[in-house]
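Report on one structure; see the data block that follows.
The complex appears here without one of its protein chains, the remainder shown in place.
Right, subunit A next:
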Amino acid sequence: MWARAAYLGLRAAARGRWGFTSKADPRGSGRVKGELIQHLERLSLVDFGSQEAVARLEKAIAFADRLRAVNTDAVEPMESVLEDRYLYLRSDSVVEGSCAEELLQNSHRVVEEYFVAPPGNISWSKVDEKQPFSRC
């Protein structure tokens, strides 16, 4: 079970002048906690694994916050540097495929021509796993 109490104890880190060589502050800013952690883990399907990882995320967020200083009024977001060109679309004709056997060979668990997965209607919860901050 997540130790929420541990997070509530986190204090905001002293915000010094940012430089490339700033050392990792294990305390973090306390922004990322409790529900947000669980939410992110569920979305990512990877876990933080440790308090240091949470602190690293907080530092990453603080780093990203520097973008607020940039004036982007009337600036369109750029999705691709090739936005002025049309993507190539090939004709809708079948030219390859029929490699089911090869593809199936990649999987660890197949039955005939099916990839086999465990039951899908059970939502993942860390509680069930009983492994807070498990690391491999």
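Methods note: contacts are C-beta pairs under 8 Å (C-beta built on N, C-alpha and C of every residue); 3 or more make two chains touch, one makes a residue touch a chain; residues count from 1.
FYI, contacts and distances are computed from a predicted model.
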Q. For the chain that is missing from this picture, which UniProt protein name fits: "ATPK synthase", "Golgin A7 family, member Ba", "Glutamyl-tRNA(Gln) amidotransferase subunit A, mitochondrial" or "Auxin-responsive protein"?
A. "Glutamyl-tRNA(Gln) amidotransferase subunit A, mitochondrial"
**Q.** For subunit A, the residues touching the chain missing from this view
**A.** 19-24, 32, 39-41, 43-49, 53, 56-57, 59-61, 63-64, 66-70, 72, 75-82, 85, 87-90, 99, 102-103, 105-109, 115, 117-124, 128-129, 134, 136
